[in-house]
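The complex appears here minus one protein chain, its other protein chains still in place.
Labels run A and B following the written order; every chain starts at residue 1.
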Amino acid sequence: MSNQAVNGLDNRPVVNRTGKVKGSSNVSISKYVSYAFLLILCVIWIIPVIFGISTSFRSQTEVVSSGFRLFPETWVFENYVTILNNTSTAPILRWLGNSLFIATTHTILVVIVISITGFGYTRINFKGRDTLFFTLLGISFFPGVVNLIPSYKIIDSLGWVNTSWAMIIPGLAGMGNIFLVRQFMNGIPKELDESAKVDGASDFRIFAQIILPLVKPILIVCGLFSFTGSWNDFLWPVIVYTDVDKMPVTAGLLLLQDIYGNYRMIGQLMGSAILAIVPTLLLFIFAQKYFVQSINLNSGIKG
Amino acid sequence: MKKKFGVVLATVLMLTTVLAGCGGKDDSKTITFWTPLTGDDGAYMDQIVKEYNATNPEIKVKHVITADMYTKISTVLASSKGVPDLAIIHADRVPGFVKQGVLEPMQDTVLPAQPELKAENYLPQAWNTGNIDGTQYTVPLDIHSNVMYYNKDLLKKYNAESFLDDNVVTIDEMLSLQGKLDEGDYVVNDALLGWVILAQIQNLGGDIQVDGKPAVNSPVFKQAFEDVKKIADAGLMTPFGEDGYLMFQSQNVLFSTDGTWSSTAHAGVEGLNFGVTNIYSPTADKFTNRSSSHLFAMLKNDKRTDEKEVGIANFLEYVRTNSMEWAKAGQNVASNVVNQSPEYQNYMQSFFTSNEKEIESLYIYTYEYYPYIAEAVDTYCADIVRGNVDLDETLATMQKFVEDKIAESSSAAK
Partner (left out) sequence: MKKKINWAPAFFVGPHVILFAVFILLPTIYGIYASFTKWNLMSDPVWVGFDNYKAILFDGKSTFHTQFFRGLKNTLIFVGLSVPLLIVIPLMVAVALEHKKVKMKSLIQSILYIPGLISISAAALIWLLIFNKQLGITGNLFGSQIAWPANQPYAWIIIIVITLWGGIGGNMIIYRASLSGVAQELYESAELDGAGSIKRFTSITLPSIRFPLIYTFVMTTAGAFNVFGQPLMMTDGGPRQSTHVLMMYIRQLAFGNGESIAGMASAMAVLLGLVILVISALQYYVMNRNAT
């Protein structure tokens, strides 16, 4: 039998959009249904993106003139020129660099933390282990909105104000990813551990050489989400940073509002937003191949 | 094996904390200057700061633009660390800050250091708004107002140019266009409608407070809303939920009640021939442009040395004489030497400092709880004016809204 390849066999069950059964053994119809569904979705999804990109090449005059055109009548590069030239109050390339640094470091640390912590909650036995886990989980569900001031005070006392560490470290405390990793690790048979222990392996050895390779898929997924989450955070950086130069790009974009909080130079905002997603986009496209080829969450996913 | 990993981890964490501590600068020779001037405006202030620093002062100024500045100010004040030496705040924050005791008066060290920083050299209400109980806390940068732009071409088209004759467009004049506009054209939009309403309060001779208590559910408020509502009822106001500002730019609206700061944006739209005048009024005798002011202020900060305060004075004096750059942002520069200069008359907003009456029309609300009232008005005005909600009921709700917030605010607790 073929192994569980990522590309499914044609007679996988498919439920179409209205939930009707489409000729259960008629392969080609369900294939076309899937195509149609995905095509429609993709068109709807991508038009706004195209619109955003094309608006970034429009002059303000064209933006406000009536009628809808997907592509600009006159392609204008001014917006990008202004954005890239503005290195004092809106240094977007600098911001991109900051975001990259912060998000990458954060993600690497997240992966380290969640893997050792997940291991600790599943493979190390100690009293109150599960109670501890679920208590922490419960506490983490409280909305952190008014924690801003105490969080700031803590960051301040650590001397991290206006530094990247304030962006990188606090996020490591989250429980969501650990929950996933823990669940995943619980699905890895303990026999593997046992046979290693018989050979005299230490906890750490088991962790590094047996468990870690098996949890790679989930770590990749968590890594992706951490990266995106860190990248998209804009409320906290505004509070933490005082130097415009040090800001990450999503917070920096807020500085393009006028003093009353409106975005008036629409073309410019679009241009900045487009520039802001270029790195993550490239990263995602590149990392995708990795997902598609190597993810097999079967070994971990159990109830 | 485990030890190695442990060592690595420990080193990483240690490096983290060590590196975090690094990166401090010598702050004693720099004035940290925070402003909420995001967008293009920030660039002009930046320019002014650069030019000042180029004169090689003893203490240079470091300009930090920030979104959400007031939240940041709260956080640094709460932790007493990282408080900026100088900041630009809005006029409506002054009473609250003074009551909290977080502002240091300018008159103690800064004003004496530069004697030209005085009331006579600035627009009166801009200076006075920083004066609480006889103590001067701030020095003004500008007055920024709610103003009314008009589309010259559309005015011509509809024979409405005479509205501008007495420099005040009355509501009756606007109503006279009823039925005469093309489909899709409107007389006025609802930009900054809340401010327009607040301006009408002054035009009707009323106020937002009585004996220090908020008076939102009052006859004058009712009248103000009803007057503006007439325009919407006649179908002359841009429809609810549509972006009136963009509609003005796309030349479908005769008048736009937005702010002094949008003149540069409007100038960027090709084919838009526009001018500026006062906000409309129910009567030809009085017109008001609700305004606020950007003020230089010093937050309480133990680490600010006397030297720095002199440095601040020097910077403010420089700004007083060199803020023509700020005019480019479209604001009414508060410094008289600038707003009375010939060069300034080239800027559209000089209209508002062209004579006594105009200057008087720039009204700044200084009531302590003004922000809550403004918030209530902003929340409900669009619906009231469109007739979507009952006026009396809503005024009562707004009154309660403001009273509840005042009751909860810390100053009430004291």
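Following the convention adopted for this analysis, contacts are C-beta pairs under 8 Å (C-beta built on N, C-alpha and C of every residue); 3 or more make two chains touch, one makes a residue touch a chain.
A quick note: this is a predicted structure, and the numbers were derived from the prediction, not measured.
By the touch definition given at the top, chain B reaches the unshown chain through residues 2, 6, 9, 13, 68, 70-71, 73-75, 77-78, 92, 96, 100, 102, 239-243, 246-247, 250, 252, 369-372, 374-375, 379, 382-383, 388-389, 400-401, 404-405, 408-411, 413. Although one chain is not displayed, chain A still touches it through residues 1-4, 6-15, 17, 21-22, 24-25, 30-31, 33-35, 37-38, 41-42, 45-49, 51-52, 55, 63-68, 113-114, 116-117, 119-121, 123-126, 129, 132, 136, 138-151, 154, 169-170, 172-176, 178-180, 183, 202-203, 207, 217, 221, 224-225, 228, 231-232, 234, 250, 253-254, 257, 263, 266, 269-270, 272-273, 276-277, 280-281, 284-285, 288-289, 291-292, 295-299, 301-303.
By our rule, only the chains that are shown with their structure count from here on.
Distance from the chain A centre to the chain B centre is 38 Å, each centre being the mean of its Cα atoms. Note for the complex: chain B touches chain A at residues 1-2, 5, 16-17, 19-21, 23, 32, 34, 36-43, 46, 64-68, 71-72, 74-75, 78-79, 81-82, 84, 144, 245-246, 249-250, 252, 259, 261-262, 265, 268-272. Contact residues on chain A toward chain B in their complex (touch as defined above): 59-61, 63-66, 86, 88-89, 148-149, 152-153, 156, 158-163, 165, 169, 202-205, 208, 238-239, 242-244, 251, 254-260, 262, 264-265.
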